[in-house]
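One protein chain is absent from this view; the other protein chains keep their places.
So, chain A:
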Amino acid sequence: MPESPEEFYARISAAAGADGRLPLPDMSDWRQFPWEVVDGTLVAKVLQPPVDAEEPREGTDPCRVCRSYGSDRTIWENDHFFVSMLGSHSLPLVLFLQTKEHLDFPELDDDLAAECGRLEVTLCRIMEALPHIGRVHVMRIGDGAEHMHDWFIARPERFAQIIGSLAVEWDEILPPVPEEIRRADAHEVARHLATHDGRALV
């Protein structure tokens, strides 16, 4: 099961420096990171002029989502969808719901959209029912790869700082969840999902 808030906090405190701080993550160097320090004050970065054409998303050649199907990151599948783990994460559990077919989210037909809705609710419910999970965020962002991949991000309970839209940033700040804990939780989620439909693969 996921760590209790006290275990989670103890592991993070052990990784932090004497002042309780974790190292500044790489994220602060990302082009998309909105903040910078100017004259000692935190301000939003100046918006740069628009570009003529955006960098394309990952398409079909090659598609990381297509290639990940069948890898040891896949924990569950049915005829149309598969669920994968993120390679490493620092919030308690991060999973993806993906179509087997290389489709973008707006391209789902009525039947796949309905099945997607049912699986979103089922997977969210299963993850939220794990001990020590506060809430599960379900997100379609879609800016990186065109192949549909809904994020399911479980945030820990009882941390007033790790809540809402900014909670995902803690996934870059905190140290990773130990492999044996996240694998065991993914197994439990896959087993539960398979009681509704499809097959557990872990």
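Quick note on the criterion: a residue touches a chain if its C-beta (ideal position, glycine included) is under 8 Å from a C-beta of that chain, and two chains touch if they have at least 3 such contacts; residues count from 1.
Definition applied: contacts and distances are computed from a predicted model.
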Omitted chain, identified by the protein name its UniProt record gives, among "HIT family protein", "ATP synthase gamma chain", "ABC transporter ATP-binding protein" or "NAD(P)H-dependent oxidoreductase": "HIT family protein"
Touching the absent chain when the full complex is considered, from A:45, A:64 or A:199: A:45
Selected residue (touches chain absent from view) among A:95, A:154, A:167 or A:189: A:167
Absent-chain contact - pick from A:36, A:72 or A:101: A:36
For chain A, residues in touch with the removed chain: 5-6, 8-9, 12-13, 16, 19-22, 24-25, 28, 30-37, 40-52, 54-55, 105-106, 108, 110, 113-118, 120-122, 124-125, 128, 134-135, 137-144, 155-170, 173-174
